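Only one protein chain is missing from this complex, and each of the others stays in its spot.
What follows is chain A.
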Amino acid sequence: MADFSPLRDIPILIGAFFVLTAAVGMVRFPDLYSRLHASSKLVTLGSAGIFLGAALELTDAAAFTRLAAVLLFQFLTTPLTAYLIAQAAYLRGLPPLLGSGGQRGVDEWGALGQAEQVAQADPDAQRSLAAEGQ
């Protein structure tokens, strides 16, 4: 507590708090999809706080451009990876825990086990399957 500079320390503490909240949510939530919700949103907010605090501490043009690049990249890719993981798990047949009737394992879209159909709808995968058949 010797050198407390609020312009640097308050965003870093807020960001670290949200990262810890994301970790607790990822450990304690019951479902893959709810864990993805906690992970993607809270990690984005926490990394924004930590990078903002770092940019306010390192008052340098080189550090600022690197931090802005990393922050922009995190903002672009964190929802994208969450979407990719949810799509892959759902199309491989992992049912959501809370379905339409509030029962366990109810799949209200009926898309269980459609990974092969997705692979055939994808033209790259279709060409790959045709090449494997030959």
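Keep in mind that, in the parts below, a residue touches a chain if its C-beta (ideal position, glycine included) is under 8 Å from a C-beta of that chain, and two chains touch if they have at least 3 such contacts; residues count from 1.
The rule we apply is simple: contacts and distances are computed from a predicted model.
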> Absent chain per UniProt: "DNA polymerase III subunit epsilon", "CRISPR-associated protein Csm3", "Cation transporter" or "Aspartate carbamoyltransferase"?
Replying inline: "Cation transporter"
>> Counting contacts across the full complex, list the positions on chain A that touch the omitted chain.
In response: 1-4, 8-9, 12-13, 15-17, 19-20, 22-24, 26-27, 32, 35-36, 39, 43, 46-47, 50-51, 53-54, 57-58, 60, 62-63, 66-67, 69-70, 73-74, 77-78, 80-82, 84-89, 91-92, 94, 115, 118-119, 122, 124-125, 127-128, 131
